[in-house]
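Every protein chain of the complex appears in place save one, which is left out.
Presenting chain A:
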Amino acid sequence: MNKFFQRWTVFAGLIVVWQVFGMLAEDPFFPPPSDIVTAAWEWWVLEPENVTEHILPSISRLLSGWAIASVIGVALGLLLGRSDRAMEYAGPLLVFLRSIPPPALVPVFLLLFKGGTSMQLATIVFGVIWPVLLNTVDGARSVDVTKVDTSAVFQIPRYQWVLGVVLPAASPKIFAGLRVSLSLSLVLMVISELVGTDNGIGSQLMQAQREFDYTRMWAGIVLLGVLGYGLNTVLLAVERRALAWQPRSRDEQHA
């Protein structure tokens, strides 16, 4: 309980300060939190079709883009991580591709996919695959030699080697990558919705801004924050369960 208070007092304090200043300043750019909450209520609770038309499609884009990137990233990462030859060939290409800022590819995907969901998915996948891929490569490489020798001596089948040794050994790194990717997915989801579409949280933000409805704009921004926080919390819980096997002592932590 104490910890809970400690964590949230600063946050709650800031909101109070914002509320007071917002009410005093009466600046249309910075409405007080109470107005924002009211706007959110009117926008999403009183008009639930906004939820099904904008919020849910956004979330589903974000999650599918992230899931596709994660599956490809982990599979490719395990392969590259355990093969020096493959890494030698693919390494420079990866470094090059990773250096391209994903938003710069939005116009390309816009042309390729003529807008719409596939263009948004492509943007998200291309943008968030790198942390997963590179972390997986790193994790797969770090399987400790005694475990490699043990697996070799017992002549275990290939699927067991990949799924039973390399994957779990790399999983702490993989989860680190997944977390970075998830927050990036949110960013790219918004960016991909700013152009070429008229549904989704991102497009609603743009629309509110164009219509000078700053309270709604803020409501959208807060929603994105809440969404990011919620998704991260869920992933952390999953990670804690999946990595429960990790020793809690200092030695052998990443073996």
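By our rule, contacts are C-beta pairs under 8 Å (C-beta built on N, C-alpha and C of every residue); 3 or more make two chains touch, one makes a residue touch a chain; residues count from 1.
We take it that contacts and distances are computed from a predicted model.
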* Which listed name, "ABC transporter", "Xylose import ATP-binding protein XylG", "Protocatechuate 3,4-dioxygenase" or "Indolepyruvate oxidoreductase subunit IorA", is the one UniProt assigns to the chain that has been left out? -> "ABC transporter"
* **Touch with the omitted chain, as defined above, among A:Q6, A:T52, A:S99 or A:Q155** => A:Q155
* Structure fact -> From A:I15, A:I72, A:V165 or A:V222, the answer for touching the chain not displayed is A:V165
* Which of A:G13, A:P28 or A:P247 contacts the chain that the document leaves out -> A:P247
* Asked: For chain A, which residues reach the chain that was dropped from this view?
  -> 144, 146-147, 149-150, 152-157, 160, 164-165, 168-169, 171, 245-247, 249, 252, 255
